[in-house]
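Written out below as structure tokens is the structure these notes cover.
Of the protein chains in this complex, all but one are displayed in their positions.
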Amino acid sequence: MAIKDQTPLHEVRPTTQELRMVPERYLPTPVVEPGHSFASITDHISTIVLRKKTPIGWLVGFTLALFAVGLLTVSMTMLIGKGVGIWGINHPVGWGMDIINFVWWIGIGHAGTLISAILLLLRQEWRTSINRFAEAMTLFAVASAGLYPALHTGRPWFDYWLFPYPNTMGLWPQFRSPLIWDVFAVSTYATVSLMFWYVGLIPDLATLRDRATNIWIKRAYGAFALGWRGSAKHWYRYEHAYLLLAGLSTPLVLSVHTIVSFDFAVAQLPGWHATFFPPYFVAGAVFAGFAMVLTLAIPARKFFRLEDFITMKHLENMGKILLATGMIVVYAYAMEWFYGLYSGNPFETYMLKNRATGPYWKMYIALWVCNGLAPQLMWFKRFRTSTFWLFVVAMFVNVGMWLERFVIIPASLHRDFLPSSWGMYHGTIWDWSFFIGSIGLFFCLLFLFVRILPMISIFEMRTLLPEAQAHTEEEGAH
Amino acid sequence: MTAIPSGIGTPITGLYGVIAEFSDAQSLLDGATAAQEHGYTELDAFSPFPIHGLAEAVGLPKTRLSLIVLVMGILGGLGGFFMCWYANVIAYPLNIGGKPHNSWPAWIPVTFECAILLAALGTVFGMLALNGLPMPYHPVFNVKRFDQASRDKFFLVIQARDPKFDLYQVRDFLDTLNPREITDVPW
Amino acid sequence: MAQIFHRSANTLSRVTIFGAVFVAGFVLWVVGGIVRSPYFTNQGIQREQPIPFSHQHHVGGLGIDCRYCHTSVEKSSFAGLPPTSTCMNCHSQIWTNAAILQPVRDSYATGKPIRWSRVHRLPDYVHFNHSIHVTKGVGCASCHGRIDRMNLVYQASPLTMEWCLDCHRNPEKQVRPREEVFNMDYVPVNQKQLGPDLVRKYNIKKLTSCSTCHY
Partner (left out) sequence: MSERKLDFTKFRERVGDLRGKEYWKSLEDLSRSDAFDEFFQSEFPQQALALEKGVDRRSFVKLMGASVAMAGLTSCSRPSETIVPYVNQPENVIPGRPIFFATAMPLAGYARGVLVESHMFRPTKIEGNPDHPSSLGASDAFMQASILGLYDPDRSQVVRKKGEISTWSEFVAAMQPVMAAARSNGAGLRFLTQTVTSPTLGAQMQQLLAQFPGSRWHQWDAAGNHGAREGARLAFGSYVNPVYDFTKANIVVSLGSDFLDEGAGHLRYARDFSSRRRVRRGTTTMNRLYAIESTPSSTGSIADHRLPVKPSEMESIAQQILSGGGSAFVNAIVKDLGANRGAAVIIAGEEQSPRLHALAQAINQAYGNMGATVFVTDSPEPAPVNQLESLRELVRDMHAGVVQSLIVLGGNPLFDAPADFAIERAYNKVGFRAHLSPYYDETSMLSHWHIPETHYLETWGDGRGHDGTVTIMQPLIAPLYNGRSAHEMLGSMLGGLDTSAYAAVRAHWFERGATEEGWRQWLHDGFVAGSALPQRSAAAVAPTTDNRPPTTGIEIILRPDPTILDGRYANNGWLQELPKPQTKITWDNVVLVGPHTAEGFGYGGKERDALVNEKKTRMAVVSYRGKDLRLPVWVVPGHAEGVATISYGYGRTQGGRIANGAGFNTYPIRFSDALTGGGGAQIRLAAESLFPVACTQEHQSIDPKVVGERGIIRNGTFDEYLKNPEFAKHGPHGPLAEDDSMYPAYEYKNHAWAMSIDTSVCTGCNGCVMACQSENNISIVGKEEVVREREMHWLRIDRYYKGSPENPEVFHQPVPCMQCENAPCEPVCPVEATSHNEDGLNDMTYNRCVGTRYCSNNCPYKVRRFNFFHYADYDTPALKPMRNPDVTVRTRGVMEKCTYCVQRINHAKIEAEKENRKVRDGEVTTACQQACPTQAIVFGDKNDKNSLVAQLRAEPTNYALLEELNTKPRTTYLATIRNPNPDLLPAAKPAGEAH
């Protein structure tokens, strides 16, 4: 019978004729297109993973990603062999694209947990069909982010000194340093996200275990399904745990980017030393994260025919979030000017003047365009509900957030306190090869994920169906 | 013991229980409630998704998970703070930029992260432990159609170790819930 | 649906999960041990020397003072190695044709120095000064061990940073009266009371700043 479940996708596609009579715009966009049953949802999603033949598109994409990873390994060998001097960093500008990319990735890495945790707590049903995907994205973004702090040090082979462990030198890390906070924040975040993601996967792994035909595939999924059998008692504790994890992840996700922002806020450099950095960075992270989710979800949805599960409602909601967080970020940019000018502090004032008119003014203008103007389209329903425009805006935001970090890091460093030591920063070919490489790593993992794991949480989708609502008598009574 | 079914309440070797398959959540829930009212205690129900109220219907003791998490969280927090304090005040106090050895405000981030980390670990492993997972082998997997439990079918099992267990009575009782199918579950 | 795992898988899976924790702990413990082992510290390793010079014989047996050969130990960071001429002071009179001393005589004749192999070695980023330690009442034996009982000299202490710090933090545990510094078999009588006195008397500071040794 498992064979029967291997039917091609289009046969599983439901028809919603009667609805077609009514003009589109009068319909409330649902979170699952009607006409689905537990079986259809289960089969549709699990088939994507279990079907034997791998789509060409996937192969092509994966290969490209692999090439990028190759580039990354080459770059890493260069870096470790020759030294961080292969990058464009110099004396006034000690951090360049290494830290820019780190913050960029870690920011992207915030959407997943945020969607899963916060939206879960807020009982936002629509999160269901995107959370799994977003969580995976989070993990891989964090993985890419992790590369940079690890490799940007002058002597990466001594990185382990950043961890507290008893040693023959009798030395410990210096816990006043935001970099140490980073170590703890990022590693904790990675661990908790991983567990959150995995726990969410367990019932689906069981589903795959039961759907798979090949005994070894069964065993493989079975091993990770931990023998899940959907017992009511298990479900009870499971939901309990899931809720608790959400409760823990929420402050965690906020803390992580807060701490990343401390890398700058705690320093005293004009353009870094600002008290509003934590909220500003967190908002930026959500902003960037949702942009990336859109960037990935829109093509994936098309490619895997997931329109029924990732409906326009999802996309539109994400559009709204883009707008909201975008506005917060813009507010932060504005406040920077207010503080700078109101303080009358010559360093702050000059820093702003330099941003707007200095050598990097183009970057700064581009930043406003990408993060300030582009999201404004989201005010209008016809843009919010157009996958094309959503995608365009999302891309703008992705670029904009990278520029934001550029403006914050090198553009603040290159002209700080003493004019005598002012300089310039230009990324070298190796800076870019690292960036491309990390993107490759990200997509490599992502491709593997969509191939071997359900990119939508099957069991949670089931709960969205009306049939899922069962009542004990006393409930049924009223 | 012999394999011949004997008197009420006596467990039967090689038998885990009797399982009934339903095709919708409502009838499973009703069935479970009925079984409980009928006096069966060693029940379990299986469904492809969490069903509200089902756990109570099969009689579930209050879970201690939250307590575990709380304890772990507190331990993590204390541990984190102690680590910072010990490293920078006791183990090797140094004058760092003129700041006092115990610059406790700087310990907060690490303290917080450690608290979260341990709490989260407590949650996950606590949940698994309480659920007795991992358990890759389980009798119910012997049921032929049980793989549907992770798709769209619902199962109710009455275990052989139930004091009220009697093979024939149980079968009859389950039959009254007009399930899709009734099967004996061997060990 | 058939079982895909054997019964034993249940125990097995649990054991692996909890076992992992202990394994990890064990590995860390082993590594910690290794970096403190002679393999890393060179502690207690005897090195081949061109001449099997025996401190046991010269110091323990004949009772020659350390400073007779290590002349600059009180003046300089470097304790000093005896020039060949120092050996010849005596060995031009005694054992003048002992085969074992041939290299010494050769060196003296040809002017080519004897090439000893180094026993105590600190990395180049550690700046250790013998003279101040000697002046503050740190005995030779405190670090170098009972040289007078060593046939071939070996490194008695681990020379790890934590080992240095141990004394820099609690000098009172180690210091001895200046006149006892070169005394190999000095045994403190009631160090508990003597130690703090000497620390006060010699105005010994507990230096644990980085630049005390690293610059």
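Structure notes:
By written order: A, B and C. Residues from 1 in each chain.
As a working rule, a contact is a pair of C-beta atoms (placed from the backbone, for glycine too) under 8 Å apart; a residue touches a chain by one contact, two chains touch by 3 or more.
A quick note: this is a predicted structure, and the numbers were derived from the prediction, not measured.
Touched by the hidden chain within the whole complex are the displayed chains A, B, C. Among the residues C:83, C:103 or C:196, only C:83 touches the chain that is left out of the figure.
The residue from B:64, B:99 or B:144 that touches the chain not shown here is B:99.
In the complete complex, the residue from A:69, A:84 or A:470 that touches the missing chain is A:84.
Set against the missing chain, the residues A:269, A:369, A:392 or A:436 yield one that touches it, A:269.
For chain A, the residues in touch with the chain missing from this view are 76-77, 80-85, 88-92, 94-95, 152-162, 169, 171-174, 176-180, 183, 263, 266-269, 346-347, 350, 359, 413, 415-424. Although one chain is not drawn, its touching partners on chain B can still be listed: residues 92, 94-100, 103, 106.
What chain C contributes to its contact with the hidden chain is residues 35, 39-40, 42, 47, 71-72, 75-78, 80-86, 107-108, 111-118, 121-125, 127, 129, 131-132, 135-136, 202-203, 205, 207, 209-212, 214-215.
Methods note: only the chains that are shown with their structure count from here on.
Distances between chain centres, each the mean of the C-alpha atoms, put C farthest from chain B. Rounded to whole angstrom, the centroid-to-centroid distance between chain A and chain C, based on C-alpha atoms, equals 54 Å.
Here the spacing of chain B and chain C, counted between their Cα centres, is 59 Å. Among the residues of chain C, those touching two or more other chains are numbered 1, 4-5, 10, 13, 165. In chain A, the residues that touch at least two other chains are 170-171, 209-210, 222-223, 226-227. Interface residues of chain C facing chain A in the complex, by the touch rule stated above, are 1, 4-5, 10, 13, 28, 32, 35-36, 40, 158, 160-162, 165. The part of chain A that touches chain C in the complex is made up of residues 165-171, 209-210, 215, 218-219, 222-223, 226-227. By the touch criterion given at the top, residues 2, 37-39, 42-43, 164, 170-176, 180-181, 184-185, 188, 191-192, 195-196, 198-199, 203, 206-207, 209-211, 222-223, 225-241, 244-245, 248-249, 251-252, 255, 259, 262, 459-460, 462-463, 467-473, 475 of chain A touch chain B in their complex.
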